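Of the protein chains in this complex, all but one are displayed in their positions.
Think of it as A, B and C in the order they're written, each chain with its own count starting at 1.
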Amino acid sequence: MIVQSFFVPGIAHSSYILGASSTCAVIDPRRDVEIYVKAAKELNLKITHILQTHLHADFVSGHLDIARATGAPIVIPKAAGAAFEHIPVSEGDTLRLEDVLLEVLETPGHTPEHVTYVARDFARGPEPVSIFCGDTLFVGDVGRPDLFPGRAVELARLLYDSLHTKLLALPDFCEVYPAHGAGSLCGRSMGAKRESTIGYERRFNEALGITDLEAFVNSLTSGMPAAPDHFTRCSRINREGPALAASLPFPAFLNPGDFSEKMASPESIVLDIRDYSAFGGNHIPGSINLDLGGNFATFAGWILQPEKEILLVSDRPENVDAAVTSLRRVGLDRVTATLEGSIFAWARAGLPTSHIPQVSPFELQQMASAVSVPILILDVRSPAEYEGFHLPQAVNIPVPELRSRFVELDPGSRIVTVCGTGHRSSLAASLLLQKGFENVTNLAGGMMGFAAAGLAPACPLCVSPHGPRFTGQRGKNAHAGDREVIP
Amino acid sequence: MIVQSFFVPGIAHSSYILGASSTCAVIDPRRDVEIYVKAAKELNLKITHILQTHLHADFVSGHLDIARATGAPIVIPKAAGAAFEHIPVSEGDTLRLEDVLLEVLETPGHTPEHVTYVARDFARGPEPVSIFCGDTLFVGDVGRPDLFPGRAVELARLLYDSLHTKLLALPDFCEVYPAHGAGSLCGRSMGAKRESTIGYERRFNEALGITDLEAFVNSLTSGMPAAPDHFTRCSRINREGPALAASLPFPAFLNPGDFSEKMASPESIVLDIRDYSAFGGNHIPGSINLDLGGNFATFAGWILQPEKEILLVSDRPENVDAAVTSLRRVGLDRVTATLEGSIFAWARAGLPTSHIPQVSPFELQQMASAVSVPILILDVRSPAEYEGFHLPQAVNIPVPELRSRFVELDPGSRIVTVCGTGHRSSLAASLLLQKGFENVTNLAGGMMGFAAAGLAPACPLCVSPHGPRFTGQRGKNAHAGDREVIP
Amino acid sequence: MIVQSFFVPGIAHSSYILGASSTCAVIDPRRDVEIYVKAAKELNLKITHILQTHLHADFVSGHLDIARATGAPIVIPKAAGAAFEHIPVSEGDTLRLEDVLLEVLETPGHTPEHVTYVARDFARGPEPVSIFCGDTLFVGDVGRPDLFPGRAVELARLLYDSLHTKLLALPDFCEVYPAHGAGSLCGRSMGAKRESTIGYERRFNEALGITDLEAFVNSLTSGMPAAPDHFTRCSRINREGPALAASLPFPAFLNPGDFSEKMASPESIVLDIRDYSAFGGNHIPGSINLDLGGNFATFAGWILQPEKEILLVSDRPENVDAAVTSLRRVGLDRVTATLEGSIFAWARAGLPTSHIPQVSPFELQQMASAVSVPILILDVRSPAEYEGFHLPQAVNIPVPELRSRFVELDPGSRIVTVCGTGHRSSLAASLLLQKGFENVTNLAGGMMGFAAAGLAPACPLCVSPHGPRFTGQRGKNAHAGDREVIP
Partner (left out) sequence: MIVQSFFVPGIAHSSYILGASSTCAVIDPRRDVEIYVKAAKELNLKITHILQTHLHADFVSGHLDIARATGAPIVIPKAAGAAFEHIPVSEGDTLRLEDVLLEVLETPGHTPEHVTYVARDFARGPEPVSIFCGDTLFVGDVGRPDLFPGRAVELARLLYDSLHTKLLALPDFCEVYPAHGAGSLCGRSMGAKRESTIGYERRFNEALGITDLEAFVNSLTSGMPAAPDHFTRCSRINREGPALAASLPFPAFLNPGDFSEKMASPESIVLDIRDYSAFGGNHIPGSINLDLGGNFATFAGWILQPEKEILLVSDRPENVDAAVTSLRRVGLDRVTATLEGSIFAWARAGLPTSHIPQVSPFELQQMASAVSVPILILDVRSPAEYEGFHLPQAVNIPVPELRSRFVELDPGSRIVTVCGTGHRSSLAASLLLQKGFENVTNLAGGMMGFAAAGLAPACPLCVSPHGPRFTGQRGKNAHAGDREVIP
């Protein structure tokens, strides 16, 4: 038996090839599936099964694409009610890959239909060697049960049972292969390590340590990070069966004139994937800035409306592929155009542009101390980040909420957007400009830079020479830069 | 804490990056070290430690190269007596990477100086999370103690103690990251899985199951596969400090005339890395055939003399890089020339060639049944493979032994070389031609093809449509194709 | 004005982008057209015209593919009678690309409908700067007029007129951009240089030097190299409109069992694109050997029947793409399968194989002098090559003729196939085996090796350390290796 893992940064998604001697299963596949076909070929294994632990909420899965590519059947919990051809499984069902036996445990909680696949390797011994537990148990965390409106308590109770009755009944030595790692919003505080063991989690997983049912339910139904908008969308798509990647449009390169024409439609939105410096320098009025960093997919899924046509602005043609792949991962399938010649062609065509000044900590301090023109410092990080560490005068509206909560702000005010490093705050600034705000400045370097400049007490976890990173168990203490991966 | 593994097929070597928040260690590095530098950069980690569990016998390690590239110190067991600058460690010593603590356990057995690094992740809890145990404990096997002439019993006793007193004292849930996987000759029968847990191995590792000390010693000092010649050589090189890769020669492309001139020196050897079909078709007289398949490095280290200059023949210029990297891994640093234009330029230059007919199973059967011209079927697999399954009339001389045991054969006889698939037997055939044998034929497809053709009872593990593969625990029963990875 | 040329080795085809300030034309495009789109983008030019000088006989052109990709119209001689949408042109018609004016001259001869495009660059001056003359005038040669059965004399007369009345009426300084270079079979003896001038050709082009009409016609209707079978086929395809490349099948990787099943159909043919050494070692019985060298496309178009499904054997998966592209260039669109795992998987599956011994010059000499077993030396080069230089006892049947003339040979005889270097003779040997011959040997290195070995007087043009090359004007004296490009 062999296990090979595949990790997608940003959405922090882990998928697996579980191989026997000559056949293998792909578990919880991502949507760009060539990687599995290639890996299976290199391992000299034939893909014979496609396994889903549950209907993923945070990404559109590639089950149909890989089924089309290999002819292998899709195995998915019966309770998922999948609308495509599949093999439904429920408690106690088994699948066989030569010497490897997979048993199905129903482990609802993160979602109602969730199952865990328990692997036994009869080439070695009869006891469980590994589990593929999706979003039930993570390294250092458990799956959040609050994604279904009104069902959080119910699901938290089910999760308690799934964890304590089923997963913790497994032996200590059994390996744990979850579907997510640090950075995912399917949990609250996963560790950087991507695999673990039942025994280690039994001892050191804080959520598992809450043995009182009510306390457990309480803990998991409060203080959760906000769930991005696409979470409901992706679940539904995964149940109904996503469009095959091969059937989707690929953005055409359009010159400024044609691009501008396409922009005129209310059905379109301009997404500028350049970095905040470049976006700040000049950009197409009304465009949204989301650079191709670690959070691109998550924030795109969160902020953009799936029914719109997305028109891309990039300064590197080679990034268009990556952007399209990431957008498709969160169900944004309608990327129809790219601006040929980028913003430079736009400028040469004499078309209007907009700007966001990018200030350093020193400049922010100067602005703040200039009594003549008062500024509003808008901290767009999550509440947890904000609480951990923020500028005294800063107001907190997390960037996704800004889409509606912008009405709380005075459009005539002079706003400086702030986040951990400057990327999310540039998104926020672009949203404000789009809403008609005219005087918006971005703090380049964000709170990290501010602390590093000695203008605020340093936050030890965040201010490393290498930038903030997810590490270990961070539980209740969130930090500047916490949910932000530096591109 | 994060663990990233790196696997080299062929020598089946696993090395690791063990990362904390912003720093990391590289453990048991391979000699081409750019991969670690790149991976650390992607993980946003600074390489601050280079760790060796022991003096590797089967490959030349990249400790000096990566120390040069990063400035990080080399940590190595004190008992290794390393001749380069290093931090010596012994029982109970600890190293700290931010929240991660590494403790040194002395675990002699595979080698006298061997240590295991036990990792604790204080971001999560105080108990051991993972061990990096080099060649002490493998997935499904233990390190072989018989590589030091005359010391096998002594080392086997030490190993017993290292395993039972030290490693098995660790908790079941502790992860096991060994330095080798299936296919390595540092053990006898490792599993395909590349990592395991203490608890799983405690229960299902056959070698660990032999609790009687004498039985354990007996088992590990008998029936071991032969140890390639380079095993002693690499240990010594790793102790003294390998030459930096950047200082080594890279083979120049020489035209047939110049190549032929270089061949004239007794200090040189011609290594033909084409496949057996092409080598069989025509090759330079006296050249050795080792195609760039999975066993290339191991057999090259075994068969070739390190003091010789190696002159390459390849039909793909792009393979020269890979060959040089593999040869350097086993301490063959003097690859000085490549034949420009391959064998085709050689043929156009009118130079002499030699040939090895390639027969199919049916043709072998015909040859064997032709009473007029008797043939000798020479099975060059390992004794274990031979015993498991062979042609009734076949004589067994494992290919490495053929270097001296060719004298047992009649140079005038008509010999058909046989192995699992045809690759090793082509090496054997090339060795025989070099020794003056004139009538040597190779069984293309080997025993696998023979069985698949229905001419012999099928050997179930070997005859899959995907070729033979290492899988699970194979313990005492070796098979055709067992130690052979299909290129 | 700018001219960028694109050269396809093997068929020695030149095509061009002719650019003005912001628009450009593609002239005589090859079938894999992405290269023009990319180049035009880099030159910052929009492709607005697709020009054909004539219906190409030796390759399937990409006019429809590039029209689909760009929307540009196809300009083609009216007399071509093209079946697809196009702009027909005839004598005196003009096309304008900004400052660049293209005038159409009807220049029949190589084909009846042939035109030449004469470019004037009004940014500089009113006189012709360059001509794009297709296969009318070459560097050092003229287009062959003998490709239309029964019309050779008629076309030769037309060609004389086209050359002397039209092209030679152009000024000396006018640049000549032909559609072919050295190696093409659309002429007899082109130079290595890929462009020339009217004045230079006027003085030093031997064919143009024959000013007597009858002598000219005589010269061009005799002693021409044979025309491959696909020449008529491609003309027809180019007139009717080739299938779009995107609509064609791409070969699936099949395992030996499935491949073998597909072979059973009389509609299929196995094409082995490995080199002669490897093919000689072992191959699938009945397969044709054409390695991916310079002549691959030409001989494939010549030898293979377009209605058959082609099943590929390659030892490098990455070569499949190149083979498919080359086969499509000569109208072989039905490449449907590739043997997964190459001949090695075939051998491991125990399936039967066939062989062709590869001998060196010394070995051939030994065979030839062994009175006991007489051999037949079959020289498969063109008559011109044979006449220039051959082994005394050799019989000449050019390889394409061998398809029918094999009946002149005794199937029981021991045949050694010979060509310039060993590649074509391996094709010949494979054809003989397919016809039931059993004792066929190939001379590796061919006549070049034979001469280089000192066994025959050296042929100065052929025996260079770098192999034979097309160079300069070679007119009437053809040589060993002449029409053969070493891969």
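The rule is simple: contacts are C-beta pairs under 8 Å (C-beta built on N, C-alpha and C of every residue); 3 or more make two chains touch, one makes a residue touch a chain.
What you see is a predicted model; the values in this text were computed from it and never measured.
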Omitted chain - touching chains that are shown: A, C
Absent-chain contact - pick from C:64, C:133, C:198 or C:402: C:198
Residue, one of A:62, A:77, A:108 or A:280, that touches the chain absent here: A:280
Given A:47, A:263, A:343 or A:384, the one touching the chain that is not displayed: A:343
Interface residues of chain A (partner: the chain not displayed): 255, 257, 274-283, 315-316, 341, 343-353, 355, 357-363, 421-422, 444-446, 448-455, 465, 467, 486-487
Residues of chain C in contact with the chain not shown: 1-3, 19-22, 44-46, 99, 121, 123-125, 127, 129, 140, 171-175, 191-200, 202-204, 461, 464-467, 469, 471-474, 486
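Methods note: only the chains that are shown with their structure count from here on.
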Chain-contact steps, minimal, separating chain C from chain A: 2
Chain ID, smallest distance between chain and overall C-alpha centroids: B
Chain separated most widely from chain B, comparing mean CA positions: C
Between chain C and chain B, distance of the C-alpha-averaged centres to the nearest whole Å: 47
Geometric centre distance via CA averages, chain B-chain A, whole Å: 41
Touching two or more other chains - residue numbers and ranges from chain B: 465, 467, 486
